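Only one protein chain is missing from this complex, and each of the others stays in its spot.
Up next is chain A:
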């Protein structure tokens, strides 16, 4: 609890617990290690993800909030901006210095004024609106573009599977 990073994470944890955003539950797996969190995100309404709950882990670097955390879904996630191994690829998780795709606005990227809450909300809206410009999962991106029905069926199937149905 001594390092500035864990202090800041503790503060964010308190904020997220006392005033949780709609459809988001997040916190450290145990308070012994503030650098590993687990989050649950609800699928946004009006999308094929609706009704689903998606678990993900967040790993924070020791120099957080200077550097962003990484986020990985712990469930089947068929989405253009999520790698097949579950790692999320959105601009808010990229440090301002490196821009692997050379299209992101600096303001969209990670900076210490961002927060876990903002990441999770961004991921939620990413589920609703995939970013076609930087597909992390090329197959999912192609399916989303060309066979939307098939894509939605697959996502809905994952929602059911995730809830044990």
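Everything that follows uses one rule, which is that a residue touches a chain if its C-beta (ideal position, glycine included) is under 8 Å from a C-beta of that chain, and two chains touch if they have at least 3 such contacts; residues count from 1.
Note that in this section contacts and distances are computed from a predicted model.
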Can you pick, from "Exocyst complex component 8", "Coupling of ubiquitin conjugation to ER degradation protein 1", "Coatomer subunit gamma" or "CDC20/Fizzy WD40 domain-containing protein", the UniProt name of the chain not shown?
"Coupling of ubiquitin conjugation to ER degradation protein 1"
Of A:27, A:48, A:69 or A:135, the residue touching the omitted chain is A:27
Where does chain A touch the missing chain, residue by residue?
14, 17-20, 25, 27, 30-31, 40, 42, 51-53, 55, 74-76, 83-86, 159-165
